[in-house]
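Omission of a single protein chain aside, the complex is shown with its protein chains in their original locations.
Our next item is chain A:
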Amino acid sequence: MPNEWITRESGNLSLQHEWTLVHYQALTSLVARYGDTAKNHAVSLGGITQLDTAGAALIVKLLGIENAKQQAANSLPTKQQALLVRVAEAMETPLDVEPANNNRIVDALATVGQQMVGLWSQQRQLLAFIGLVLATLFSLLFRPHRWRFTATIAHIHSSGLNAVPIVALLTFMVGAVVAFLGATVLQDFGATVYTIDLVAFSFLREFGVLLAAILLAGRTASAFTAQLGAMKSNEEIDALQAQGLDPIELLVLPRVIALLISLPLLAFVGMLSGLVGGAMVATLSLDISISQFMTTLQKDVSVSHFLVGLSKAPVFAFVIGVIGCLEGFKVSGSAQSVGSHTTSSVVQSIFMVILIDALAALFFMELGW
C-alpha cells in the first residue's frame, strides 16, 4: 500500500494516482523517502489521475523547481501542467521565514523589561491624556454652543440611570452585611446601638461612593473601551480626525462629563440604600426601632461625613471615564486587542479608584474631617 503513489521500475520513478490534500501525510513521507532517488533518476508523472495544490507542492518538493517545470511540460495533461508550473513558480521565493529567537532566558528578561517600560509609559500616557482632556474641557467651558448635550444625556442615561437598580441592590445588601457584622462584634460590649453609627459612618464616608465607583468601573469603563475600540479598529476615529473634528471633544468629553454627573448621584443612591439595608437589619433583628435609628443618625453623624464621601465621587468619575476612553484609543485592529484593552481598562480603573480612596482616607484623617 505505501508505495501506491510512487513506483520504481528499473531505477526510474513513476508517480501515479491521486496527489491530493487528503493523502498529504502519506505523500509527505514518501516524498522524504524518495527525495534522493528523484534527483538523479528519470521521473514520470503520467500516472497521476488527480492533482491539487497540495499535491503539486509535494511534487515540486520531490523534483526541485526547475525539474518539476520540465517534467510538467513532458508528461502531464495541459490543465494540470499549468497548475504545477504555477505552484513551482510560487515556491521559487524562499518560503522559510526566519525562526523566532528561542533563548528562554533572554526572552524572559526581555519580557520583564517590556513590562516595566510598558507600565511606565502607560502612566505617562494616562497623565498626558488627562492633560489633553482637561485642556479641551476648559477651552470649551465658556463656549456653550459647542457642548454636546444630546450625547452627554444619552451617556448619563446608559451609564447612570440604567445603573441605579444594580447600585441600589448591591449597597443595600452590603449595608445589611455591615450591620450584622457590627451587631455581632458590638453585642459583647453591650453596645449594639453603635451599629447605627458603624453603618452610617462607613456608608457616608466610604462604601456608598466606593461601591458605586467600582460598579461603574466594571460596567461603564469596559463599555467605553469597547465602543471606542471598535470605532478605532474600523478607522472611524481616523475619519473624524481627517475631517478636522476633535475626537476628544466629540467622544471623550460627553462620556467623562456624563460620568461626572452620574457618579455623585449613584453614590448618593448607594449611601441611602446602604443605610436602608442597615436600618432593616437593625429593626428586624436588633430591636432598634426606626425612630431610634433616625434620631441616632441625626445626633451622632454630622453632615461633613456625607460631604467627605461625596467629594470623592467626581474624582473617581473622572479617572474611570478617562481610563476607559484612553484604553479604547489604544486598541489596534485586532479582536484580541479589543479584549485585552477592555480587561486592562477595568483593572486599571478599579485599581486607581481604590488607590485614590486609600490616599483620600489618609488625607481626611490627618485633617481631622
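Definition applied: a contact is a pair of C-beta atoms (placed from the backbone, for glycine too) under 8 Å apart; a residue touches a chain by one contact, two chains touch by 3 or more; residues count from 1.
Heads up, the rule we're going with is that contacts and distances are computed from a predicted model.
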item: UniProt protein name of the chain not shown, from "Tryptophan synthase alpha chain", "2Fe-2S ferredoxin-type domain-containing protein", "ATP-binding cassette domain-containing protein" or "Phenylalanine--tRNA ligase beta subunit"; value: "ATP-binding cassette domain-containing protein"
item: Residue of A:Leu13, A:Leu51 or A:Val301 in touch with the missing chain, whole complex considered; value: A:Leu51
item: Residue touching the undisplayed chain, where the options are A:Gln70, A:Ser139 or A:Ser332; value: A:Ser332
item: Listed residues A:Asn12, A:Thr28 or A:Asn162, member touching the removed chain; value: A:Thr28
item: Contact footprint on chain A, counting only the chain that is left out; value: 20-22, 24-25, 28, 51-54, 57, 78-80, 82-83, 86-87, 90-91, 93-97, 233, 332-336
